[in-house]
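Removed: one protein chain of the complex. Kept in place: all other protein chains.
Here is chain A:
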Amino acid sequence: MARFAQVWRTSTVRLTATFIAIFVLFAILLMGFIGWQSSVQIQRQQADDIDREVALFQRIEANQGIRAMAFALDRLSRQPGPGIYYLSDASGQYLLGNMNNVPPEVLINPGVYSFSYHQPDPLSGDGPPAPPGAPQRGGVAVVRSVELPNGMRLVVGRDVVERRGYSAIILQSFLVGVVGIILFSIVAGGVTARRVLRRIDTIRATSTKIMSGNLSERVPVTRRNDEFDGLATNLNAMLDRIEQLLQGMKEVTDNVAHDLKTPLTRLRNQAEAALREGTSEETRERALETVIAESDRLIHTFNALLMIARAEAGTPSGALSDIDVGPVVADVAELYGPVAEDAHIVLVTDIDEGVRLRANRELIGQALANLLENAVKYARPEDGTAGQIVVSLKARDGRALIAVADNGSGIAAADRQRVLERFVRLEKSRSEPGSGLGLSLVNAVARLHGGTFRLEDNTPGVRAVMDLPLP
């Protein structure tokens, strides 16, 4: 019973049941209509029969006389069947026929009538009002009465019980039909519901497995390529993405654990050193300064991580607006100009004017600053020639390319993708200050703007390109 309740609750089964109900209702209406139409048809047929017989009697009476007609009528009234016949004199007195209680108005006013009647036992023969106690037949009659030229009244009719027999047949076939339809629908609906439920159950089973921690589980896809397969494919794609994100998150957590715990340990060591007994005032002060510098670095790393996370999570509402990127690029290049100059690096800009983007000025500025910090650090050609940085903004083919190119030692092709990950620092950069988050942030900013970030070979050196779509 509980199982039934459970199945009943599923929308498939309820939908099927609703359709069965609608189907049956229509079947009833259809059959009712057919039944009604056929009874109308039968009624019309009977009326025609009656009219034809009346005409026949009138013709016999006209051609062969009243006697011949009475004979014919008497013969017909003795045959078993639905026929009803009655002949009376002008005063309404019974003369012949198989019916004995015709209402007086039928005889007075010729026309078509319907009434209950009694019939004398046809075998007991003639005779007005049936003898008391004789078996009686009766029912409802539809009749037509006419006045004959000699004043006699002729009544010809049919028993409608006969007609009801047809109705019974119709009703019976109708019942058989409806029951058949119901049975068929239940079976067909059940089979459909079961198939649908089975597909849904597999999806549910998979999701249960995933919820219990097995993230690599996938919904099976059949070769039918129906809507369930479409759903399953989508679900699987979603699961792939989630798994990938979780994987990324796990890596980040591991990295954060490592890259934040190390400076935290240093921080703690320095604080302990400052507290150690017998420390000179000077040493203590230096230790505290280190503590502050170290915590500032930590805060910086933390902020960068948060910023990357926010940028990767997607567009924060209202953070993007229509801006002219040229001045942003020029400003940041100008901000780093003196630093580059002090490092004997030539910084040149090549900026297309009037490039407008839906962008966040602050994030684009931060990303460019990160790229320039890297460029200033690494734009030192191995052959000892002067370092050079080119900051450019180009609009072409519906894309805005913001690039920072240097002529330093560059990044090996194999490492170019890897350095975009958080906390990844290449061997040669370990000696330089930095968190290993700079390029990750640039990558996240580019993605937030619907674009991509890539590192290209600048032979020599590296060309970092933010490739953003123009609106």
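Observations on the structure shown:
In this text, a contact is a pair of C-beta atoms (placed from the backbone, for glycine too) under 8 Å apart; a residue touches a chain by one contact, two chains touch by 3 or more; residues count from 1.
Everything that follows uses one rule, which is that contacts and distances are computed from a predicted model.
Taking the options "Response regulator transcription factor", "DNA ligase (ATP)", "Iron chelate uptake ABC transporter family permease subunit" or "Fe-S cluster assembly protein SufD" in turn, only "Response regulator transcription factor" matches the UniProt protein name of the chain that is not displayed. Of the candidate positions A:N360, A:S392 or A:S440, contact with the unshown chain belongs to A:N360.
Although one chain is not drawn, the whole complex shows that of A:D74, A:D352, A:E373 or A:E456 it is A:E373 that touches it. Interface note: of A:G32, A:G65, A:P338 or A:P471, the residue touching the hidden chain in the full complex is A:P338.
Set against the missing chain, the residues A:R241, A:R268, A:H300 or A:H344 yield one that touches it, A:H300. Contact between chain A and the unshown chain involves residues 292, 295-296, 299-300, 303, 306-307, 310, 316-319, 331-332, 334-336, 338-339, 342, 360, 362-363, 365-366, 369, 373, 376, 433-434.
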